[in-house]
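Every protein chain except one is present and positioned as in the full complex.
After this line comes subunit A, so read on.
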Amino acid sequence: MAARDGGVSCLRRTEMIGIGIGELESPPSDSDQVHVLAVDDSLVDRIVIERLLRITSCKVTAVDSGWRALQFLGLDDDKASVEFDRLKVDLIITDYCMPGMTGYELLKKIKESTSFREVPVVIMSSENVMTRIDRCLEEGAEDFLLKPVKLADVKRLRSYLTRDVKVSADGNKRKLVEDLSNFSSPVTTSPPPLSTSTSMESSESTRPSSPVGFISSSPESSTSPVDSPIRRREMKSLGLD
């Protein structure tokens, strides 16, 4: 079905186009560009998230279901996906409530895979349900965004992603993702102090490369000891666990 080289991702994109799934990015011209896989069953939301990501200089592949996402990643069968070594996905952002496969189920499948378990997965939801957020973070989600998603939210994601890619050898990146799965304080994207997020946006340049642990509150880090994103801090200080 697929050529066993970099062409395979192009083939799958063509397949996607053939069945009329969302918009797809053009063939990679800059391998340093962040590539995001966006998953949402709502066309309106897909268009918006895609635009949000493109405006922050990401390449975007947008699909309309968890199954399509797995197809794109080559995880839809049980074969070891050796040939997908070159499929570069830097971030997966998915809606939680989707018919068929939920974002949570997709998250689990990604974290179970060998090829993509280190890719950060961000969950989006219109509902601010603590148990849902906790569940996702425990399963290894990087972050949880409350819909409607705003430019500031995407910029925030973008900023820690870039840093991740720049700073880390693979070892560090693995550690970051692994460690963050221990992190359980919920995050939301509708902070009451809207100005805070924008001001944080400019002053917050990094996330810690080691976690804010479940129990402990001070990350041990060789990078600047900036706390995790503003909303986590807010949530913690409000004691809203």
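Assume a contact is a pair of C-beta atoms (placed from the backbone, for glycine too) under 8 Å apart; a residue touches a chain by one contact, two chains touch by 3 or more; residues count from 1.
Definition applied: contacts and distances are computed from a predicted model.
A chain of the complex is left out here; the name its UniProt entry carries, from "Histidine-containing phosphotransfer protein", "Glycine cleavage system H protein", "Autophagy protein 5" or "Translation initiation factor eIF2B subunit beta", is "Histidine-containing phosphotransfer protein". Considering the whole complex, the residue from A:35, A:59 or A:150 that touches the absent chain is A:150.
Residues of subunit A in contact with the chain left out of this view: 42-45, 47-48, 51-52, 55, 97, 99, 126, 147-151.
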